[in-house]
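Below is one structure, written out as structure tokens; comments come after it.
All protein chains but one are shown in place.
Then we have chain A:
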């Protein structure tokens, strides 16, 4: 008997064990992936009513897709991409800068900065909704309003504690020799950062990239506070208004939800290894 897994389920041989495993996998797949698969299928059927939400449709059609495009889903999708594109670019930049300072420099106050960053992780937009709604309309000192524009959904997500901590941990592992020799060659601070340290961080960039993407794509409270008009809705935010339609029932909603699911699922499948690495490292930190 091999002892590779705790349960030893894979070690059982014989036809019965194989059937049992197949049944188990099918049930688990149906429970967790089934509803999402039904969503995908439902988007391409003439579904009008929740009783027709099924994995095995009678026929397929693009009617719902056409109706959904009439209801501006593509505009919402574009808003979502603008927010996630802008937000992620800024977030990665802010995280590598901060991670570089925290990992490669010794300075007075770095411990305090770390505690502050941990504190921000207790203060997501959901908790801060009420004061944020006041402040976003009139930022202190600057006196700008971020309400009613996509900028208001982008700038607040640009700094994320999780990304900074992942970057910091990773940059601590990079050996100092390369950096020192670059300095001896006369490279300035910024060149050392940009041309020596950053290229070595590619695996960590994958981690914060995929995590940042799903985090920003999942944002709900911030767009809810910022958007004043359907023209600014991101796709997840727009779903609620696509819910009921007298003629087409849930069809439009299913298309919207499917389009809102697709990018994050594709991003996950493409960067799965990075995602799982980040998951386990982040969880161990707490």
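Following the convention adopted for this analysis, contacts are C-beta pairs under 8 Å (C-beta built on N, C-alpha and C of every residue); 3 or more make two chains touch, one makes a residue touch a chain; residues count from 1.
Methods note: contacts and distances are computed from a predicted model.
> Given that one chain of this complex has been left out, which of "Sugar ABC transporter permease", "Ubiquinol-cytochrome c reductase iron-sulfur subunit", "Anti-sigma factor antagonist" or "Lipoprotein-releasing system ATP-binding protein" is its protein name according to UniProt?
Answer from the UniProt record of the missing subunit chain: "Sugar ABC transporter permease".
> Taking the entire complex into account, which one of A:85, A:124 or A:203 touches the absent chain?
Missing-chain contact among the listed residues: A:124.
> I need the residue numbers on chain A that touch the omitted chain, in ascending order.
Considering the whole complex, chain A reaches the absent chain at 1, 3-10, 24-25, 28-29, 31-33, 35-36, 38-39, 42, 50-51, 53-54, 93-95, 97-98, 100-102, 104-107, 110, 113, 116-117, 119-120, 122-124, 126-135, 139-140, 155-156, 158-159, 164, 176, 179-180, 183-184, 189, 193, 214, 217-218, 220-221, 225, 236-237, 239-240, 243, 250, 253-254, 257, 260-261, 264-265, 267-269, 272, 275-276, 279-280, 283-284, 286.
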